[in-house]
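With one protein chain removed, the remaining protein chains of the complex are shown where they sit.
Every chain is named by a letter (A and B) in the order it is written, and numbering of its residues begins at 1.
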Amino acid sequence: MIQLAWLIPVFPLVGFLITSLGGKKLPKSISGTLASTMVLASFIVSLITFIQFNGQPVTIDLFDWISSGSLSIPFSFMIDQLSLIMLLIITGVGFLIHVYSIGYMHGDEGFSRFFSYLNLFIFFMLLLVMGSNYIVMFTGWEGVGLCSYLLIGFWFKNPEYNKAANKAFIMNRIGDLGFLLGIILIYITFGTTSFNIIFPSAGAFPNNQPVIIAITMLLFIGAMGKSAQIPLYTWLPDAMAGPTPVSALIHAATMVTAGIYMVIRSNVLYSLAPATLSVITVIGAATAIFSAAIAITQTDIKKVLAYSTVSQLGYMFVALGVGAYSTALFHVTTHAFFKALLFLAAGSVIHAMSGEQDIRKMGALKKKLPITYFVFLIGTLAIIGCPPLAGFFSKDEILAKVYVQNKAIFGVLVITTLMTSIYMLRLFFLTFFGSFRGTHDQEHHLHESPKSMTIPLVILAVLSAIGGFMGLPEVFSEHHSFNSFLEPLLTFPSSFIHEEMSHSLEWSLMIASTIVLVIIFFITRKAYTSSKGVPALHENDLSYLAKASYNKFYIDELYNFIIVRPLHIISEVFYKIVDSRMIDGLVNSVNKTVVASSRTLRMVQTGNVGFYIFAMVFGIIAILLFNLVL
Amino acid sequence: MNTLLVLAGIGVFGLFSEIFRFKKALLPVVFLGLAAALVTTVCDWNTNVSYFNNMMKVDNFSLAFSAVMICITMLWFIISPGFFTDETSKSDHFTLILFALTGGVLMSSFNNMVMLFLGIEILSISMYILAGSNKKSLASNEAAFKYFLMGSFATGFLLFGIALIYGATGSFDIDVIATRLSEGNLNSSVMLFAGILLTMIAMAFKVSAAPFHFWAPDVYQGAPTVITAFMSTVVKTAAVAAFFRLFIHTFTSMTEVWHTALMIISAATILVGNITAVYQTNVKRMLAYSSIAHAGYMLMAIVSMNSAAPSALLFYVIAYSVSSIASFTILLMVSNSTGNDSIESFYGLGKKNPFLAIMTLISMLSLAGIPPTAGFFAKYYIFIAAMENHMMPLVLIAVLGSLIGVYYYFRVIIAMFRDGNEKEIDFSGRYKLVMIIAGILALALGVAPGIVTGLL
Partner (left out) sequence: MGSIFQTIPLNNYVILSTLLFCIGVLGVLFRRNAIIIFMCVELMLNAVNLLLVAFSTYFGDAAGQVFVFFIMAVAAAEVAVGLAILTMIFRNTGSVDINFLNKLKH
């Protein structure tokens, strides 16, 4: 059965082909159902594969992809612990989001197009996590980037959205360039790109070998682009221009965690490069706290969630940086549940508010949207780490691991955790409590979302609530089932401290964080349910610091000033001098020569058969003379 | 072998369908027959059997090329019925195409000079008639006449060459010839050398290599477009396969005689084809020159003479045939709508028929050899094979030729996005089907070339 795992990506591909070729002729009911069924089929196959998996990684060779000379790249898949977990997340959460989209996108004229893109995305994402060498992984990597671009600019009639799509595309290109160079360097160093040859042979390298540091840094640049880390994070908040299910699927649950997947996949290499790991730790921590600081003042419901995603990704990178790979993947899993839930619930709110995304215009939605309110509550509690919801266990584990390895970073993460609770609760209270601040029409129109949207929400809420139990810390149970499942794949850096936090310390940490949480809960509740807590509509009324945060610390403007403008000037200079004078002149003269010789050669073709035969005989005589006489 | 019987069988059935008036059943039977031929071809894979006293040898090389020809013919049969609607002699044309295909299969699996000759003639005679199948058009007449005259002239050289080789080695069997040649000490070397060169010239004529290419542009332009599509795909594939089989299998020990000459022919073909195509305003004629240039690249595989060459050639032939049949299908629709084959007919295509424009884009990119299309890897493998044999000058000329090629293929692409021709082109689903199949193949092979390269 495991050998049939190649079917997993085939289903969404088929779905994509049918929905895209069928186009507008396909009735809406069919394209949505078909696309969802295909992902469900993939999920079922993944589940069966997971159940039958016996702990031994399996490689499935499909065909020789590119072979020439010494270069041979098989198109093959790899089924192991890591790819199985990712498969389940992608197809499971992916399926729920597909179902949700049937309700959310109904009435949109690009309905079939939307589902064809979603299916294509799932296909590439599966390719990314299943590929057994870096080239297949890179194909998936590029493919999801393309789909992300297409889906951010899904409503392509709005030029702002197109800009956001282009921004995402360009930022990702920078990262991809790093990734590609990394792959080339891997090929030069190891002579192959297949995982099961590279990783066993990497053990021969000593720690902090320059070439390994270079490879891991280049790969990490790729991860920075895809997983929105400083300095390449600014595309992700703008990517919220896409439809909300897209934000949930691509920009929260799956694609943005590809960078983390890639680092875990290459953990053997990373463990050999402690220098890179410390860079990752610092960048992750900086991203986590920086984006949390921005999220506190944002007023767009999706922007808050987007910055929260960036911040959570930072957490995961910190976990990777200290060598706690399985903990990072655990947080990827729980985060997929609760962040998808939060985004979809936000989508449900936006749906009810007729497209309004500004939380300053919401409020008191608790009564009108009871289910959405309830699931949003669960999602919020999960992300801020309220026991015993999913986020509590994964986040607590990251904190515990970081505490053992690096106290300073631990401090940064604790502050970030506090900020996370503040901005999430602020969002929650402003949206569902207080008084309604929208227009009269919006109030009249308020309604709970249809079943196709609420059922996935409820399922995700359940998962967010109980998802943490698959990784119960050792305080509670005999052993950590999630970590031990993943253990065979991992190699730890030599500096990694294997001792765990003492149980008494862990207990006190948990209790302390819970108490702080409760306090923050009541403070924010007091602050944001009253009308005074609602942020001002004009940024001039904000305090100096809040204004800076509201404007995302002017990072976009900074990039514009130090990168985009100089580039424009340089390209202008190149265009005027190098291009128009030198290159064009050269090209034009070559062009003229070719056209002139074409005109001459053309005249040889006289149309007269006699001449053709004459030319032919002439050719024959020339060849015979050339060979026989000379 | 069974392939050959099935193909000849449906050809004969086509003849009878005219007499017994079951023309309606003709097309389905042809499809079934071609499918059956394809199945028998695939079943023979890896068997390596020779038939008729070693006159024919069915090995993987011949099977792969036969399969390509059969598949392209199937695509051809999807597009062609629309073209012959007003003709009374539809079944004759179909029969002739089937016989031509039979000849092509024979050319890819011959093991004896007699079979080579018969294959070439079965193919050529059918094509002479088909080139002139538009009886009222003077252009079609002229094309048929030129093709026939020069074709039979070249046949004379082929036969003279075969006779001289027979005189030198005492056999028509290419295995025996190859053994005798490698043993050496043959009595009359002049006769042998002349024989090899004359067969090379005749084969160069069949693949339309310079300086024996003069017939090709005129014939391609004058013949009905569907026939041109067949000629530039199946006929070219057959000729190249026969050329390869003959020279790589038989004359490998005599490289000093033909190698340099063929290398020069290959380079000249690439340059002449590409350069002359630049100045063409008629797209059909441009495609004819482009097909000459592609013949030059295919010859590079023959002069490479190494283990990488067969699969490189197979890949090239598939990539070229697929993109070529797509571009001729597009040309057929465009010229049906506007009434001529000029480049102006493509104006405005991007706006009014986005689907056609995308397909044109794919096929032109593939012909030009630009990733992510099949044409890129086709050229890549050919160049790699040539470089392994240290033929840098030839590779440089070929790269130069490809650069020139980009120029005229892009002219078509640019023309699509200029204003003009507001009228949308209607076309039936069958054309769409062919274009989708060809387009998907061109992209799939450009993304995953390993599917084909592992075969040979």
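One rule holds for everything that comes next: a residue touches a chain if its C-beta (ideal position, glycine included) is under 8 Å from a C-beta of that chain, and two chains touch if they have at least 3 such contacts.
Just so it is clear, the model here is predicted, and its values are computed rather than measured.
Visitor: Any idea which of B:Phe31, B:Phe84, B:Phe153 or B:Phe355 touches the chain not displayed?
Guide: Per the contact definition at the top, the residue touching the missing chain is B:Phe153.
Visitor: With respect to the chain omitted from the figure, which of B:Ile125, B:Met333 or B:Ile425 is a touching residue?
Guide: B:Ile125
Visitor: Kindly state which of the options B:Asp44, B:Glu142 or B:Asp341 is in contact with the chain not pictured.
Guide: From the options B:Asp44, B:Glu142 or B:Asp341, the contact with the absent chain belongs to B:Glu142.
Visitor: Considering the whole complex, not just the chains shown, which residues of chain A touch the missing one?
Guide: 602-603, 605-610, 613-614, 617
Visitor: What is the set of chain B residues that contact the non-displayed chain in the whole complex?
Guide: Interface with the chain not displayed, on the chain B side: 113-114, 117-118, 121, 125, 128-129, 132, 135-136, 138-139, 141-146, 148-149, 152-153, 155-156, 159-160, 162-164, 166-167, 170-172, 191, 217-218, 221-222.
As a working rule, only the chains that are shown with their structure count from here on.
Visitor: Hey, which residues of chain B end up touching chain A in the complex?
Guide: 145-146, 149-150, 153-154, 157, 190, 193-194, 197-198, 200-201, 205, 211-212, 214-215, 217-218, 257-258, 260-261, 272, 275-280, 308, 377, 380-381, 384, 388, 404, 407, 436, 448-451, 453-454
Visitor: For the complex, which residues does chain A have touching chain B?
Guide: 21, 63-69, 73-75, 591, 594-595, 597-599, 601-602, 605, 607, 609, 611-613, 615-616, 618-620, 623-624, 626-628
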